[in-house]
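Sharing a structure with you now.
A single protein chain has been omitted from the complex, and every remaining protein chain is retained in its original position.
== subunit A ==
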Amino acid sequence: MPGNVGSASAGWGLLVCLVFCTRLASVRAAPICSSAHAGCHVLSLANLFDRVIQHSARMHGISNDLHSEFEQYFLPSKNQIGRVSRNCHTSTILTPNGKENAQRMARDELMQVILKLLVAWRDPLWHFHQSMSHQHDFNNFSSNKALEMSDMVHELRTGVEKVAEKMQMLGIMSNSVSGLTSPEILLPSDSSEWRLMKDYDLLYCFRRDSNKVQNYLKILKCRIVPDHGC
């Protein structure tokens, strides 16, 4: 009887191992290849854009939810004097504030702006999540959202970099977008401004910036690959 139990458990363990191994293998099964050699699953630019746009839409959705929660529970007075002078730490980044301005901007510039924004928000969001998890005013749901948000910024940045690579490879974009290697250079030197921001202002600023990123990506997509859903 013990022999049977042992063999049964060994069989189960083997089965579980197989399942997990195949799962892991399947995750690795479809890498995005920069060069189209055989066996590599190559994604088209339109496809890449769609994925990135979806990701940014989701990120914006989460930031919107968190901002609404903040507004509901910690409603700052709307008649605050000085509210107009809210200053997002990304306000130094020059972003087009209208359709014409955005369309007039070159693809490289626009891509650059997007990447700048994404880079600028990586640290503040991480710290925001840390501060939220320590405070007990928020439930776990909000804390999870903050964590997800900060992860998504990082993933979106990776995705956008991939898109830029693809565009450079296709010759659509010039190779002048070299800030990818060291994006920290793009940041203003005084990058600790965000530490002074209150949580609510931080959420407000990020909600806006995520919307900007999404919109710029859509404009880029419809400019470069216009046939798919534009």
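The working rule: a residue touches a chain if its C-beta (ideal position, glycine included) is under 8 Å from a C-beta of that chain, and two chains touch if they have at least 3 such contacts; residues count from 1.
Note that in this section contacts and distances are computed from a predicted model.
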Options "Isobutyryl-CoA dehydrogenase, mitochondrial", "Repressor of RNA polymerase III transcription", "Exoribonuclease phosphorolytic domain-containing protein" or "Prolactin receptor": UniProt name of the undisplayed chain: "Prolactin receptor"
Touching the absent chain when the full complex is considered, from A:Ser91, A:Thr158 or A:Asn175: A:Ser91
Omitted-chain contact residue, chosen from A:Asn64, A:Gln130 or A:Gln168: A:Asn64
Touch residues of subunit A, complete complex, unshown partner: 57, 60, 64, 78-79, 83-87, 91, 95, 97-100, 102-103, 208, 211-212, 215, 218-223, 226, 229-230
